[in-house]
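Removed: one protein chain of the complex. Kept in place: all other protein chains.
This part shows chain A:
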């Protein structure tokens, strides 16, 4: 992408806008405004399917209208003769593709892959596609495709009588002590079931792609959280070398976990493009985004807490279930927060998955931690009332001083500080403990608290840094920016290391031709990439200074200095003696066009195969409990709700959250991400629910008017407080995860506030009015 320089009416004070006065905005930790912002606010930012290509044709998907059974026949005659139609794809004429390796790196079975189904396992499955000269023609012709089915009974969801108990996932079993016996012996016991429905990522940019073959080389413009992973998938599907596939994704209109993989519709578009020998655009429609890939699986949990009379936990017994698809396996790790949030001598967590007729569920912001926190953070609140102590106090009484599961010290855990800072800013001490004891006219007021956490996922990364002849710096990586601020924090990192202004750094992302990058998921990208850019930029700076000292044509050659400093794009001796020249002048004097350095955090003895595996699968990701520490980010949410006592409508009127993401590379952007997570959590708590038509096993609210996400009018002002400290065990520059943390714990904080307001404990999300009246 190009960073557009635009004049603003007001000086936006790029310098001096620092969070603590000590950090200039240009450097790591500064509050630099997004460098890709000007492109986004002027309409200049080109998202993937907005590329204008000569000869572009348009594909539209035809989806199954039954949830289980077989396609008996597909009548394509009317569609084929419709105006402008150039191809109708069905399993009968589809190219034979290979099955691709999964994201874990598991070698695929040697069976062909067809993205168009004959055996139907969920409603909304792709069964055919129509390609036409224009989008309108393709839409019209797709409606003419007639599909006949032999329908069989479907298992519509977890509550279906046919669903059964599911499959135990042994890898999820996690036990220490004797949890059952300790629970039975505990003086205070609570046990309850907590449910979350199907939820959807619903990024504002729907999925889609433009696929274009030139010989056996494929270019795909597609919004992507993982260019190298998706390039591998396309390459394997079509049996071409990895290097022959180029993924381009300069801007991503939101992902939230949904844009990390190549899905069936991508195979359809690339196949059509190959067959037609012309570029094909396939824009997934908004309704199709509910079934073209999976959202968060519906979950069920039972949490049993045994405690002593003072509320000290003696035992946690946790059982979880999530749905998965008929032929796919998705495990939403429901015990992930349960096992680490509180100290307990006895613990047991087990999980089953249940196959139902749905698209394979996938990742949605904090998969696992999010529903897990809803269970344990609701349960601890129930225990607080059972024992008769403050919900904040019970959390402190059970504070885990080390990781209870890994039995290792935390790298950093500023959760106690988060409770203190959040409580102070919120005014928690003024809370009246009894439910229904605070009101404002007809509104019942409730104050609730809950904690959240997310593991620090780490990986190896690489980046290319160039110091160019004009003195500017260029950073290249095939990582991406979907709004987290990658362009900006990498510019800050390179600017700080090399010693130039951030405005003189151009960051290029979102093209798989650049230095490789693993998945942007699990809140890992910022830590991985700032580390890689820091390393590359340091190497580039070292070479620059080395040249300045030793090159016979350098103005510094006679100085015989040991080192030089670079600041504001100018080079000088640290003691101020001798000449001072710009980077551009130095490069000119020594006759260099540019300095180029690749930074790579892979172990030194890594082979080419290791690298390929590292960037195209998650097989080499580092455990958050590897080595001596357990690494997590932490937060505490304090929420005020107002519930209409007659109608049961719930409004969130105030949120204060204190969060520990370690060091923030750019507080301005991190705060935005935290707030975004909190807002998504408000939607999850009060609005979001995929509703299944039980007759047809179909999601009926597959659009943005019926699948409710929070609107501006649903959201109050939100205060976020950073309580993190640099964590050297988590990343090169001391940061921990930001993007997913904010949502974890929001839904239980709201449920707890609703209980405080009304005396009603809602254990099924979302908390809708019929559950309160």
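Rule of thumb we're sticking to: a residue touches a chain if its C-beta (ideal position, glycine included) is under 8 Å from a C-beta of that chain, and two chains touch if they have at least 3 such contacts; residues count from 1.
Keep this in mind: contacts and distances are computed from a predicted model.
Tell me the UniProt protein name of the chain this structure doesn't show, selecting from "Septum site-determining protein MinD", "Spermidine/putrescine transport system permease protein", "Sarcosine oxidase" or "(2Fe-2S)-binding protein".
For the chain not displayed, UniProt's protein name is "(2Fe-2S)-binding protein".
Out of A:46, A:146 or A:189, point to the residue that touches the absent chain in the complete complex.
Candidates A:46, A:146 or A:189; residue touching the omitted chain: A:46.
Consider the whole complex, including the chain that is not shown, and state which of A:105, A:254 or A:726 touches that chain.
Missing-chain contact among the listed residues: A:254.
Hey, which of A:77, A:148 or A:204 is the one touching the hidden chain?
In the complete complex, the chain left out is touched by residue A:204.
With respect to the chain omitted from the figure, which of A:84, A:105, A:345 or A:728 is a touching residue?
A:84
Identify the residue among A:416, A:557 or A:668 that touches the chain left out of the display.
The one listed residue touching the chain not shown is A:668.
May I ask you to list the residues on chain A that touch the chain which is not drawn?
5-10, 12, 33-34, 36-47, 50, 52, 83-84, 133-136, 201-206, 251-254, 256, 283, 285-286, 482-485, 668-669, 671-673, 675-680, 703-705, 709-718
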